[in-house]
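Note that one protein chain of the assembly has been removed; the remaining protein chains are unaltered in position.
After this line comes chain A, so read on.
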Amino acid sequence: MDLSFVILVEMLYAVASLILIGAGLAVVFGMMKVINLAHGEFMMMGGYATITAVNLGVNVFVAMLVIAPLIVGLIGLVVERLVIRHLYGRLVDTMLATWGLSLFFIGMTTMIFGNTTTGISTPIPGFAVGGYQINGYNFFIIVVSVLLLIGILAVLKTTRAGLVARGAMQRADMAASLGYSPDRIYMATFFCGSALSGLAGAVLAPLVGLVPTSGGAYIAKAFITVIAGGPSLVAGLLSSAGFFGIVSQVFTFAISPVIGEVALLVAAVILLRLLPQGITGRFLKGRL
């Protein structure tokens, strides 16, 4: 009984962290068809922003939920204006340029913070369930990712900005002829996407030792989750994160964590071979 509860929590946590990791990339990819390979580095910078703020004496939750997304969002804004703006519609070129940016940010962080591991302790204590110890912070991550999904859905469905964004997503030329500048919309979207990446990196920071190259650990997972999810933002994210999270946790518990990771990747290859348009390209079409 206790073990099954622990496994359930671990699975929910795996799904939630995949949603968190993928959200920023999904917003940018879904809206602008731009694959941001510097996404992992945006998360890494979110983590560093949090740690720096905490060391300066800011409350850890303020640092995570406010400061890190703002800082990374601003960095994203600069990047969009300087680089990505010139490459819209050239999918492969944006991938290459953002890969270059990712290397640039790794180098930059190494120069500023040094090539050492930094970290902060988790702000929520763990507790025991029967004979097992559960990390209380896992629940925080689950709650954050649920709120995040609801938030994205609410913004897209109910607000005027969301309506305009969805319109530009479907037909940028039509949105432009109705008086909305796609340039502005893309800029704002990229800001939001980067801020989400920063948030994800910040929230996950207490769980990992942060080094300048930690972005690499996230990018493949984020990439897989978003591509396998397909065109719809929330439904795609939810379905692919659910699928991959459960697959990796089943193999982790059955065999070992390394096999769990490998199983996730193999599942991704098979899934993409069977459904090259992503899960929501075939099922749940037209949902958000």
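Assume contacts are C-beta pairs under 8 Å (C-beta built on N, C-alpha and C of every residue); 3 or more make two chains touch, one makes a residue touch a chain; residues count from 1.
Going forward, contacts and distances are computed from a predicted model.
UniProt records the chain missing from this view under the protein name "Amino acid/amide ABC transporter membrane protein 2, HAAT family", selected from "Ketosynthase chain-length factor", "ATP-binding cassette domain-containing protein", "Pyruvate dehydrogenase E1 component subunit alpha" or "Amino acid/amide ABC transporter membrane protein 2, HAAT family".
Of A:V83, A:I120, A:I134 or A:L207, it is A:V83 that touches the chain left out of the display. Among A:L91, A:L178 or A:A254, only A:L91 touches the chain left out of the display. Only one of the listed residues, A:M45, A:I106, A:M169 or A:L196, touches the absent chain: A:I106. If you put the missing chain back, the residues of chain A touching it would be 35, 83, 86-87, 91-93, 95-97, 99-108, 110-111, 216, 219-220, 223-224, 227, 258, 261-262, 265-266, 268-269, 272-273, 276.
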